[in-house]
Structure formats: structure tokens, C-alpha cells
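For this depiction, one protein chain was excluded, whereas all remaining protein chains were kept in their positions.
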Amino acid sequence: MIVVMNASCSDIQIEQVFAFLHKHQLEGHLSRGIERTVIGVLGNTNGQRGTAGNIGEEIEGALQGLAGVEDVLRVSKPYKLASREFHPEDTVVEVPSACTDSGVVRIGAKEVVMMAGPCTVESEAQLMKTAQAVYEAGAVILRGGAFKPSTSPYGFRGMGEKGLKLLAKARAEFGMAIVTEVLTPADVALVSEYADILQIGTRNMQNYMLLDEVGRSARPIMLKRGMSATLEEWLLAAEYILTQGNPDVILCERGIRTFEKATRNTMDISAIPLVKKLSHLPIVADPSQGTGRRDIVDAMSLAAIASGADGLLIEVHPHPEEALKDGAQSLRIEQFQTLMPQASMVAQACNRQFVRPTHQAQPII
Amino acid sequence: MIVVMNASCSDIQIEQVFAFLHKHQLEGHLSRGIERTVIGVLGNTNGQRGTAGNIGEEIEGALQGLAGVEDVLRVSKPYKLASREFHPEDTVVEVPSACTDSGVVRIGAKEVVMMAGPCTVESEAQLMKTAQAVYEAGAVILRGGAFKPSTSPYGFRGMGEKGLKLLAKARAEFGMAIVTEVLTPADVALVSEYADILQIGTRNMQNYMLLDEVGRSARPIMLKRGMSATLEEWLLAAEYILTQGNPDVILCERGIRTFEKATRNTMDISAIPLVKKLSHLPIVADPSQGTGRRDIVDAMSLAAIASGADGLLIEVHPHPEEALKDGAQSLRIEQFQTLMPQASMVAQACNRQFVRPTHQAQPII
Amino acid sequence: MIVVMNASCSDIQIEQVFAFLHKHQLEGHLSRGIERTVIGVLGNTNGQRGTAGNIGEEIEGALQGLAGVEDVLRVSKPYKLASREFHPEDTVVEVPSACTDSGVVRIGAKEVVMMAGPCTVESEAQLMKTAQAVYEAGAVILRGGAFKPSTSPYGFRGMGEKGLKLLAKARAEFGMAIVTEVLTPADVALVSEYADILQIGTRNMQNYMLLDEVGRSARPIMLKRGMSATLEEWLLAAEYILTQGNPDVILCERGIRTFEKATRNTMDISAIPLVKKLSHLPIVADPSQGTGRRDIVDAMSLAAIASGADGLLIEVHPHPEEALKDGAQSLRIEQFQTLMPQASMVAQACNRQFVRPTHQAQPII
Partner (left out) sequence: MIVVMNASCSDIQIEQVFAFLHKHQLEGHLSRGIERTVIGVLGNTNGQRGTAGNIGEEIEGALQGLAGVEDVLRVSKPYKLASREFHPEDTVVEVPSACTDSGVVRIGAKEVVMMAGPCTVESEAQLMKTAQAVYEAGAVILRGGAFKPSTSPYGFRGMGEKGLKLLAKARAEFGMAIVTEVLTPADVALVSEYADILQIGTRNMQNYMLLDEVGRSARPIMLKRGMSATLEEWLLAAEYILTQGNPDVILCERGIRTFEKATRNTMDISAIPLVKKLSHLPIVADPSQGTGRRDIVDAMSLAAIASGADGLLIEVHPHPEEALKDGAQSLRIEQFQTLMPQASMVAQACNRQFVRPTHQAQPII
């Protein structure tokens, strides 16, 4: 941490900074420059869970509040367990799956993982038809919302536990693992009974009570990026889960909010290679939410793979025109069937390949 | 709602749109233009709570998914109870208060309300000292966080119920009503025991389970704007609370996320007059969070009042340099004492005045 | 400037940084911390006009390119002539004006200045009618576009020199000074013949050839903020003009681009007090462009004054429904007449007052 003093700071103000640092067991290192006086801070300013207050973020805020201080610059990452420095090897999240030879799907390894399914579970017929189609095309994880956030209180909020039961039925039939959203701490136990991966949605990325709760769960967590979260905030949200003891966090880029109106969100593809540098956690991409437009989901899927994503999360609907939610961004089944081999080609060009479900006698391409 | 068809749409596609509308008890109205064919939709597309799915947002999404459809334009507001059209008179939220002559503080009426206090309750000494100072300077509501969201899991998350008890003690002493944050549905009952106004923080503006829960509470709710929420999304969040039967929602503008780095957030002052036009709900401003910089809190307070805000929410700390959170944006007590008469002057220039605590023998200015 | 090294940087990499600094007549100051190794840079890294390349911005970029370097942090402002540190007193720009007793209008002094007029000069009748109305209501500077940027090539691009002649005619009639936009270096001489203040529009804030050219002009310059410019970039654009020898730069906040769709731009009121701290240059506000909505121009005008703006720039049209440009954001004449005394009241509450045109026998309020 570096404290930048005002050009006109007084000696007394400098002494006060040193006194503050001393009080918090930190050491200061004074440099008087022509332009500015700066004080380098030595010692552990990141703190550790369990110690009382006044650490990291707090130290920074407090220093900014001192007289004569112009700015406080952080020189190290505020997250630790999520950082590549702390954990140099890639984390590989293993999800049990009856539809692969190995009995697991590995996310974050050399293979790329296709997760697909409807935005929302609407009925048994809709779910089973979609599940069969994406399974046959090559998906190994089934997505589908049972508890859904809705911007409007008049909107559809999902089938609830009934939807979870249908997902479990689809798993029994096709062997695909299930990823589905959990909205509130009180539902974590229930959703965990049915889901193989718990999804934290974009609106809940900073719902810290929920992060704490899923951090205590035995299930892997798919953590979607908040719609206006910086990479640092996103990795700090992952850190919440990791500090509770759950090491299996999968990040999911799903678009950020910008001024552009032609797409629902602006998909930040650069987050994919950058997260790979900053963190050891796997990262997947959701081009359906990320764009809100079915007509570019294919191109953005290929881009995500080419940039290094460990998997895709794609909305598919047998009849998008009848979808209860997000019809505009759901692929038709035929579109998904066309996408799968294209995505596979790009993965191979990048020296990776998609996890194959066991049913497939022939290679996808 | 208006459906805009592709320039090259077919007659069959147009028929399909009509069939879809018919299926949902809606009527279509065809206009073939030189540039585009559009279909006006007649009937209630907003739906009402309780009716099953496929309404409003869903109808829109589904129409966007139909073949030949280029765009779907909404022509009416998606919120109803929160809208000025539905409820033309200003809502005035009454909060019991022992420090005014009338025994209540009215938010949304002609008077302007000053709410101030520390960002976070840190200790009895810190809270009581701040409470006394802001009370003597003219605040009628005391703010202070007991349950605090922290971007980092290593940060201070508040004193919890202990902090609530201290707030209650300050209320007993000075008569000011208490506003404090609640983070999760399970805590609503506990926080309601102590607080006069429940605050929903920016990160929870779209935590719908929490909105539902406080919608069933008997306490007024202060709903902060999500850091990247549009006005429409914000009013829809208010609609969640209103539909549960709680009419007492106070909106709070606290800055939005933009590319500018010189301030922590960009305070959207235009939201204040615009919300006044779109809605009947009172709106207050938080220039401390809104800017993150103590040195412009005064100017932004005056701007908020001048633009029509019904109140201010200001962070004050006896020793900002020792604050456990947000020291950089907390006013010193002397600064708050200076601000109060300035704000009062601007309010008067706008034909309003601040609610006076009873203790004040002389006028503030 | 501070160079932050990677956690795993080598001694050789550190030596290379020192060698680089040495080569550029700069001194390094090594601090090895527990978390990071940082190198403080001493010496003038901002450079001075005329010295060849490799200074300031370039030094920073080059350092970021060195092996082992994680980040480069600037600790001083990149602008100098525009900074408050360099020039502690407020700059007051004097504009000749036949409609004040003193014969000048002073922008940046204690008085607040009202500039108003049509977005675009459309005809003699429209201009003269608007000019008379705003003059009688209290404006001392007349705004009006003769050369207009248009997002579409099919849009109206202004009357050109004919429009300038009409502006001059209005000046002759009412004595108000004229502010009007110049779009390209080749037009600076022509526009200067007619205008008292040259306006640089938002799209040209980083048109450096144009900034150079107006920097050599004898006219004061009103520099609008780029629609996605940071305060630092804006002040650097002002620095371009100042370095060419023109000291009379007036900044104008006119809204920035954000995700919010309810307003055309998001007016960044906080830029007003912040610019006042960072710079000595006067700053005015344009709530017409800043919001794009006539119905909140009044509230935002008051907010701008309350936050410390030195003036307002307001679009007024006798018949907004017939305006060739921006009708939605132009005030009707009656609305302007209503605004003027309100704005005056708020200015007085802030211990300032509007410059009075000589014609006014009675005080505005």
C-alpha cells in the first residue's frame, strides 16, 4: 500500500500517518519527491479472516481519511485464496456425471464443457424434449432455472421445487449433471438436494449472506459475474465462498452493463483470458445472457472458446416463441445442433476438445 | 406494446404473431408502412399479480422470439403501484420520532429531512458522540450500520445485534428515529425490533426474496438504487415491496457506476426530479456513498436539495481517520455543522424547509 | 510515479528498471515489501512542451512494457497549467458585453452567468424572438449554433456563416455576447470574426488540431466535456489550449454517457465541485444537453448552481415543436422566464448572484 500525500502536506500530517501505521503494526517508508511525498507501507495490510476489523479495505479507507493524504494506492490484490499467486495450478472442479465414461465431468481441465438447456423449467414436456436434444448434440451438463429472479414482481418466478424434481428426472434419464440457481440462503439446502452445481446469479454476486451459505455447501458453485462488477469484485465474491471452505468455484462471464443498446449486455470476452491470469479458478461463458440475441450466440460461443473459456452455458428451447422467459436469446434445437460441431472445431484449433458424452458412438465432427 | 416486423417478413409470420396474441387474449392492429410493418398490441400486457406466467416481460420476450419479428417496443411503464399515473398524489411516509413536536417525521412532504450518523456503528462512544452532534446540528433521523456488506470477506461486517442495541440506546437518548440496513430475509424480524426504517442496500436492490420479506414488514423501507440499476429497474424493485402490501417506500439515490474514476460513484442528480415525475414515492439522496469524497459532500448535498430531494443521508464521524469503514467519505462533525445551515438556505430558496428537531430554541439560520 | 513489480520479479528485472530510469534522467528509490517490491521514481516525469518524446505518458507506457513490471502508478496530475496547484487563484474570463454596466461579463467570479438561446440558428425571426425573450428574462450571453454537428449525414448541419451574421445582428440589437460552436481548424478565423466565445463541442474535445488552433485564438474558449471523457482527460484537453497561450478556457459539463436510458446523458453534477478543486478554470453547466429532457432542465439548473457552477447554458425555443434540432430539450420561453428567478434565489442562498443586464430596472426577484 502506498500513501500519496498532498503537494502541500505538513510535517505534522506526515507524522500522523506514521503514527496511524504504527498503531496498526505497520511500517512506513518515506520518499520525498519533487512532485509528491509518498509513504510506502510495509506489513500485512490484507489481514486474515477472524482478526477483528481495521484491515485491508478498512486500513485503506482510514488512511484516505487522514489530513494531508491525497490518495492511497494498493499494490497487491485484495483476494488471496482466489489468486493465481497463492495457488499457481489450475483448479479443476469435478462434477459427478453418469453420461461420461469416467463418471465425472471435469471443469477447468483441458476438456471444454458444454452446458445447455432451457432458461427456465416450464413443464415436463419442455424440459425433457430440450434435455434429450442437447444431450444428443453433446451437452454433458443440463441447465434450467427452477427459482428465477424476475425484474418485475409480475413476472414468472419459476416452478420452484417442482422444477427441481423435473431436473432430477431429466438427470435420471440422460445422466447429465444439473446446474440450477439458488436465490436465498434458506433455499440452499433444498436446492442442494437436487442440483449438482449451485448457480449464483448476477443479481446475487454481492449477496454476501448467500455466498457464505454456499461456501459451506458440499456442491460446486457457479458464480456469475455481477452485471456491473469489476474483475476484482468478482474474485472477491469468489473469495467469500473459498474462505468458507468450499474450493469448487466456477466463474461465469455473462456480460456487463454498458451504454450499448443493440445487445442486452456487452459480453466481456477479455475477462476470460484475464481471469485465467489472475486466478486459478475455471471460467465458463454464457453467451445467451451475455448478448440477449439468439442471432449472435453462435459467434460469441466460438469467441469464448477461442479466448480460453473452460465451457459454455447456453439457453436452448424447443419453441423459443413460446418460452416463458428470454425467448429472444434461446437457441432453437437445430441451431444448437449446428453450433456444437463448430464449437468443437474451434476448441480443437486451440488444442482442446469438448467432453464427450458416452452415448456418442461417432466423433462429433 | 408494439411489434416491429423485419422489412422482409412474410404474411405467414405476420399471421403467427396474430395467432400468438389471440392465444394470450390480446388484440393486434396491423400497419403496413413503407419502411416497416408494425403491429400494435391492444389489451392488458402488464398482467396482475397472481395470474399465471406469460404476462408483461414474458409476453415481450416471447414476441421477440417469433420469426420475422425485429423488435418489440413497450409503450407503457412496467410498474403500476409505484407509478405517478396510478397514484397521482405524493406519498408521505410518516416515521415516529420523539424529537419533533408532532411526534413524527414526514418524508415526502414539504419539509426536507436530514438523516445523519456514522457509516457503521463501531462503539458506544463513537455512536453516542456522533448522534449527539448530528442531533444538535439538526438531524432528526440517525443512520448507522449494524449489519454491513463488505466487498472483501476480510472486511468488517458490522457489530450485528450489539450495534442495533446501541442504535436503540441513541434513540432513547436523543429521540431521533433510526434507519439501518438489513441484509437477508432471515434478519428482517430482528432488525425490525430496533429500526424505525429498514434500509435495503445497493447490492440488494434486486434481492427479490429480501424485497418480498420487507414488503410484508410494518416498517417503512429505504430502498437504495442498485449501482447499475436503471430508473425503471429501481421502480420495479419498489413495486416488489408495494405489491406485498407495504406502501411506505423511500427511494435513495446513491450514485451509479460509470467510467469516471475521480469519484467512487457518479451521483445521478437527474434521477431525483425524474423519479418525482415517474413516481409518487419520496426520494432522498446519499452524497457520501454517491461521491466517496468528503470534500464534495457539501456541494452535492446542496445540489440534491435544489433538484428536489426530500431528504439527505449523510455519513458523519467524530474521527474519520479512525473510521472502520468509509472514512474518506465521512464528514467531520464541524463540517456537518457548517453544512446544515447552508442546506437550510438552499431549501428555503426552493420554498421548502428542514424538519426542525424540538430541541432547537433558535432557528438554524 | 511508482513502479510496482511482480511478486516474482528478478533482481535483473529490477536493475533494468533502474537502467531505464537512469537513461531518462530519473532516479529510482527501491522498497522491498512483504507483498510487493516497488520503485519510487524521482525527477520530472511530466516533461515540458518542446522536449522530444519519451516524457510523461510515454515514460509511463514504456515502464509498463518492462519485464517484471506489474503496474505503474502516477502520483501527480498530468496537467499543469490547468491545475489549481500551479495556479491557486480562480481564473476569471472577461467577455465584452454591451448589456452590462461594466461593459464586460466576468465568468468565474462571484457572479453567476446565464447564457441562453436556441440550440440552432434557424431563421432571423426565430433567433431574434428568442434573443429578445432571454435578454429580457436576464440572460447576458446568447447561445446559438451556426455550424452544427449532426449524428446523421442526413441531418441539419446549420446555416453556416449566414447563421453567424444573424447572431451578430442579435448582438447589435441586445448587447449580449455571443457563444457559438466551431467544428474544424479551418473555420476558426471565420467564426472568431463573429463570436465572442468559441465553443468546442463534446465530439471535438479530443480533436487536438482544433484545440491547438483555438489555443492560438484571441477569443475565450468554452470547452465542453467529451461524452465519455474523464475529468483528467477533460483538463488535459484544456491544457492543450492553455499551452498554446490562450488562458481563457471555460469548462462546460454537459452530461456523460452511461447505461441509463431515461435521460439522453447522465449529468455529472459532481464534476462541478471537483473541477473547482482540481483546477482554477471556471465551469458552467448545460442541463439541456445534459439531460435531453425539457421537463427536468429547471431542477438540474438549480442543482448546478447549488453545486457551485459559474453559469448555465440553456436551450430556449419560441416553438420547441418546430425546432429543427433538439426540440425535446429546449425550454419554452415561459419556462425560461419561470426558471430565471428560481435560479436567482438559489444563487443567493449560496451567496452569489446572477450578472444583471443593464436593462433591468428592478431586481429579478
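Read from first to last, the chains carry the letters A, B and C; within each, the first residue is number 1.
In this text, contacts are C-beta pairs under 8 Å (C-beta built on N, C-alpha and C of every residue); 3 or more make two chains touch, one makes a residue touch a chain.
Because the structure is a prediction, the values reported are computed rather than measured.
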### Summary
Out of C:L236, C:A271, C:M340 or C:V355, the sole contact with the unshown chain comes from C:L236
### Touch criterion as defined above, residue of A:Q13, A:S123 or A:T230 at the omitted chain
A:T230
### Query
Given the full complex, what residues of chain A touch the hidden partner chain?
228, 230-232, 256, 258-263, 266-274, 277-278, 290-291, 293, 295-296, 299-300, 302-308, 342, 345-346, 348-350
### Query
For chain B, which residues reach the chain that was dropped from this view?
2, 4, 7-8, 29, 31, 33-36, 38, 40-46, 70-71, 73, 75-76, 85, 257-259, 261
### chain C residues touching the omitted chain (full complex)
16, 20, 46-49, 52-58, 61-62, 64-67, 78-79, 149-157, 183-186, 203-204, 206-210, 227-228, 233, 236, 239-240, 243, 257, 294, 317, 320-328, 330
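Keep in mind that, in the parts below, only the chains that are shown with their structure count from here on.
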### Task
Report back the single chain whose CA centre is most distant from the CA centre of chain B.
C
### Task
Averaged over CA atoms, how far is the centre of chain B from the centre of chain C? Could you give it in whole Å?
31
### Query
Residue numbers in chain B touching 2 or more other chains?
228
